[in-house]
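Let me begin by handing over the structure; questions about it come next.
What you see is the complex with one protein chain gone and the rest in place.
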Amino acid sequence: MAAVDVDSGRRKLDWARAHMPIHARLRQRFGETQPFADTVVAVCSHVEAKTGVFIETLAAAGAEVVFTGSEPMSSQDDVMAALAEQSGITGHMRHGVSDDELARLHETVLDHSPNFILDDAAELTARWVARHPNAAAGLVGTCEQTTTGVQRLQAMVGQGVLHFPAYAVNDTPMKHYFDNVHGTGESTLTNLCQATNLLLAGQRVVIAGFGYCGRGLAEKARGWNARVIVTEVDPRRALEAHMAGFDVMPMSEAARWGDFFITATGNRDVLRDGHFRQMKDGAVLANAGHFNIEINADDLAGMAETRREVRDGVEEFTLNDGRRLNLLAEGRLANLAAPTAMGHPAEVMDQTFGTQLMAAVDLMERRNDLNAGVHPVPDAVDREVAEIKLATLEVGIDELTETQQRFAEAWRTEDIKA
Amino acid sequence: MAAVDVDSGRRKLDWARAHMPIHARLRQRFGETQPFADTVVAVCSHVEAKTGVFIETLAAAGAEVVFTGSEPMSSQDDVMAALAEQSGITGHMRHGVSDDELARLHETVLDHSPNFILDDAAELTARWVARHPNAAAGLVGTCEQTTTGVQRLQAMVGQGVLHFPAYAVNDTPMKHYFDNVHGTGESTLTNLCQATNLLLAGQRVVIAGFGYCGRGLAEKARGWNARVIVTEVDPRRALEAHMAGFDVMPMSEAARWGDFFITATGNRDVLRDGHFRQMKDGAVLANAGHFNIEINADDLAGMAETRREVRDGVEEFTLNDGRRLNLLAEGRLANLAAPTAMGHPAEVMDQTFGTQLMAAVDLMERRNDLNAGVHPVPDAVDREVAEIKLATLEVGIDELTETQQRFAEAWRTEDIKA
Amino acid sequence: MAAVDVDSGRRKLDWARAHMPIHARLRQRFGETQPFADTVVAVCSHVEAKTGVFIETLAAAGAEVVFTGSEPMSSQDDVMAALAEQSGITGHMRHGVSDDELARLHETVLDHSPNFILDDAAELTARWVARHPNAAAGLVGTCEQTTTGVQRLQAMVGQGVLHFPAYAVNDTPMKHYFDNVHGTGESTLTNLCQATNLLLAGQRVVIAGFGYCGRGLAEKARGWNARVIVTEVDPRRALEAHMAGFDVMPMSEAARWGDFFITATGNRDVLRDGHFRQMKDGAVLANAGHFNIEINADDLAGMAETRREVRDGVEEFTLNDGRRLNLLAEGRLANLAAPTAMGHPAEVMDQTFGTQLMAAVDLMERRNDLNAGVHPVPDAVDREVAEIKLATLEVGIDELTETQQRFAEAWRTEDIKA
Partner (left out) sequence: MAAVDVDSGRRKLDWARAHMPIHARLRQRFGETQPFADTVVAVCSHVEAKTGVFIETLAAAGAEVVFTGSEPMSSQDDVMAALAEQSGITGHMRHGVSDDELARLHETVLDHSPNFILDDAAELTARWVARHPNAAAGLVGTCEQTTTGVQRLQAMVGQGVLHFPAYAVNDTPMKHYFDNVHGTGESTLTNLCQATNLLLAGQRVVIAGFGYCGRGLAEKARGWNARVIVTEVDPRRALEAHMAGFDVMPMSEAARWGDFFITATGNRDVLRDGHFRQMKDGAVLANAGHFNIEINADDLAGMAETRREVRDGVEEFTLNDGRRLNLLAEGRLANLAAPTAMGHPAEVMDQTFGTQLMAAVDLMERRNDLNAGVHPVPDAVDREVAEIKLATLEVGIDELTETQQRFAEAWRTEDIKA
């Protein structure tokens, strides 16, 4: 194994820090108020530079941070080494671990008895709840930043096993409009183009799922002159995609048209056996969802006569009729797991992690007032992150005048008509 | 007064009917089930052809319909004459009434003691509540289709005067994504171009408000190569506009850059004295919000040395420094009140009124289960309208497999990982 | 016949003048230099307000102007009446003339023995050449502003009958990028939406021809969320459309997909019998090319069982299988001939006519140096119009430094590498 280049990790943290102005402000504020003093905070995420700055800021806010990766391939050893140099931070992760090793590392993190979890896809929370199905067991709460994770938390509520408050950070406008639409959109397409050296213009790109991630992917693929097909299971979203000018059809039809396929549904087997049978020679398959289950790689392997790594991070499966299907990054998150992938842009993570941080501080403060269950992030928290971000951009906005404020609260005809 | 051309009204209804396939299906379904038998339904809206088809469909569903206009200039006499020929429909409206006359017509409608109100901007509901501040007084409920109206209903709830259930039809995805984004967007810009014979390409278009209407206006103005500035009071929306690639600034700054200004906030005095002082010679001012209060026309008149109708539906105000500001349609809804304006496209109103209709039928059925207050339209209702619309478009979508359905409800690590 | 409203014409001229800043500057310049002194200038165009300002400016530049319309339905009587009040201007046109009458009016214009023709679709020039196939006969030259007209002029050259110089004003960047792309694009779609009250979002719009007009139509239809299909006869243009993200196919296939069809090819029978047979019920057909021959209305009439005006300017043809096809403005230019049509936006015509004017003055000055034949407008003329336009917009640009100027003329390795 190659020696880890700590200096490379330091430089990556420098760059990220320079492009995360929300964190710069929060580090100063919470450095003074120390909201996480005497608190063990477990962090599960893709541990690359932006996550590093988030972790540093938590430590600066008084937390004893224990971190791990949320995915085998998406954490970077150099960044983790540079974090390990800093005080108050302990890591349990290594790039390229097996699924089993990752599970053990997650359990190790929980052995630290965290008081708070900042989670990705509810990975740590699900294990904590499995350990403690009947009580909070010292956990103040959790903040969750993905669609997948909020879905899992809701499932826990449904089964009566969630005994602490959770903030659905994913559901705030500050997160999903920016992280999902712009972050996933740009970074996934960048890595797709980088890994394949192919053009988007004129190509048929099939986007599975028209949630916020799917919307960003579809709009930005069209913004680079691709011809986009959307597949959906919800009729409202399907109609929305249709009215936005995309072609909408079931995957069983879309399968034979696509040059590229990108899954962004949060569910499994979105591309599977029957779809692979119809695809064109040379089709490229990528996943933008959290887990590597949206593209059923077992089905694909089962159908293939031969497979080889045809480019770095691109595996070619040759079927018995000669058609070649190309799978990116083993079906893992294309914007994180591909060889040259960098994850979301820094400004996006500044906002997502900034919201996580503000939400976590709010939950800590209101710990005695919040019931167990999944809660929306309070409007004021979300609003304040937006205000900080606008301030860093030097973008000004309007304020309601008193007359306008009154108008917004009126209903009587005589108060409404001038 | 010119004689009303009933045949013109009939032809307009024919055309609208041919482009409202959701209504065709609902007319057949509710013609059989008669959900509004023995019910007086008051309708307040812009009574042109699409509203006419909606009213016809209500009558076919068994209702005794009493309609009025929601705005002095936006109803068409020929259409109303063609509706008056049909049984079960009574109208109280005339194009070009004064504000006082309109108030009297609204009161006349309420004299019919309606059991149900299908409302626009809560105009009839507000009067009903003013008449009966302490009881429902026979009203089963109301369905409201505008942002402004839902805001007023919430204000009534806040003051404890709403004694019946109301469905916030405006807030359904089926309404706001389509009606506000696409309907308001396209019809407002069409009328702006038509009325002024000016180009959008290269022009600075200032959009006040980045709600669903503002978003549609901004995207479509950019889609025709305009350079768009957005103003907002909410930092999240402001940031969203910024990240979508629009320039964001306070109106006090935007005022001096705009060639066109379009207000879409739902509030008053969005353009006022101080803004007019900074505008360029030739600036064009239009309103896309419900009431004619977003542009303070009194301020403008007070500052003007002379005013004249410089084109049909365009009034030119010449200020004492020689600058000319052009106001469209007296600051009324530019897509309805301008001389050649047609209102929203037919397919959009098919969907909006289809949702109103389905929601109203649902509220009638669940009248004994719903508390007084503002309720979201049940998900299943909204979903069904979408399914009908997709069927008329012959657009197919996917269905979750059983495995996928189970996955969507799972949370345990071992159930999630393949 | 209704009395002509001269005041309405004056107001329209006022509005156009206020939005044509290039003409304001040229009127002042040529008012002093009088380049058309003692010259009879024949103008053929759509005589509405912007053309009126062009004609006024010619007269101010010393010309004795004789104008006529280029199309039966596209000239406006009120504007022509307001022009007739001005000195140096004679008109031979009336709105709604028959094709035969229009031919006679064109011949009448030529009876004035013009020294110069500013032409549209080469209408007057073709008649002049037919009168004088062997000599210029006193004509100094002609300037032509349409694709169709330049094509005809080239055909005359091919047959050896063009005995004077002609400037292909249509081919300058200043004309086709602006007039064709933005002017035709926006005004045609505006009138389509206005005349039909239908939505573009989600609709299949078929654009026949991917020249500059077709490109503008396709881009702007997509900019309003339509799903666009392009048909072409040139493989380069077809490929360009494909790479721009549009669907490309033969019209025989596109015919069954389109909700709207817009022809912009400059050729005839682009939509004909076999295509009509495949179209969907309710399809809308519009033409953006100069002549009313792109949509074969005779074929359509021959197939129809009944026809009626279903909306102002929209004729519905019902075929024997019940399908209804809707033809806009009799297949004439949809942005000029429809009842509420206004033609191109004022700023666009300011630029097009400004280029015509500058080119005509240049041709007059260089009359002794130019051979008979079709010539490109000199680069310097085109460039100067652009400079004037940028000045009116207060848009600044860069200038090459001396070093950069030298670099642009170098080729030796040692001069190129820093």
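Each chain carries a letter (A, B and C) given by its place in the written order, and its residues are counted from 1.
In this text, a residue touches a chain if its C-beta (ideal position, glycine included) is under 8 Å from a C-beta of that chain, and two chains touch if they have at least 3 such contacts.
Bear in mind that the values here come from a model prediction, so they are computed numbers and not experimental data.
Only one of the listed residues, C:R268, C:R307 or C:R323, touches the absent chain: C:R268. Only one residue in the set C:T231, C:T263, C:N326 or C:T352 touches the chain that does not appear here, and it is C:T231. Per the touch definition above, the residue from A:R215, A:H290 or A:R324 contacting the chain not shown is A:R324.
If you put the missing chain back, the residues of subunit A touching it would be 11-12, 14-16, 18-19, 49, 182-183, 185-187, 190-191, 193-194, 197-202, 220, 222-225, 282, 310-311, 324, 340, 342-343, 345-348, 393. Although one chain is not shown, part of subunit B still touches it, namely residues 201-202, 222, 225-227, 242-247.
Interface residues of subunit C with the unshown chain, by the touch rule above, are 99, 103, 122-123, 126-127, 129-130, 151-153, 155-156, 158-159, 173-174, 177-178, 181-182, 231-236, 238-240, 242-243, 248-253, 267-269, 291-293, 298, 382-383, 386-387, 389-390, 393, 395-401, 403-404, 407-413, 416-418.
One rule holds for everything that comes next: only the chains that are shown with their structure count from here on.
Per-chain CA centroids place subunit B at a distance of 37 Å from subunit C. Subunit A and subunit C have centres, each the mean of its CA atoms, that are 51 Å apart. Residue positions 182, 393 of subunit B are each in touch with at least two other chains.
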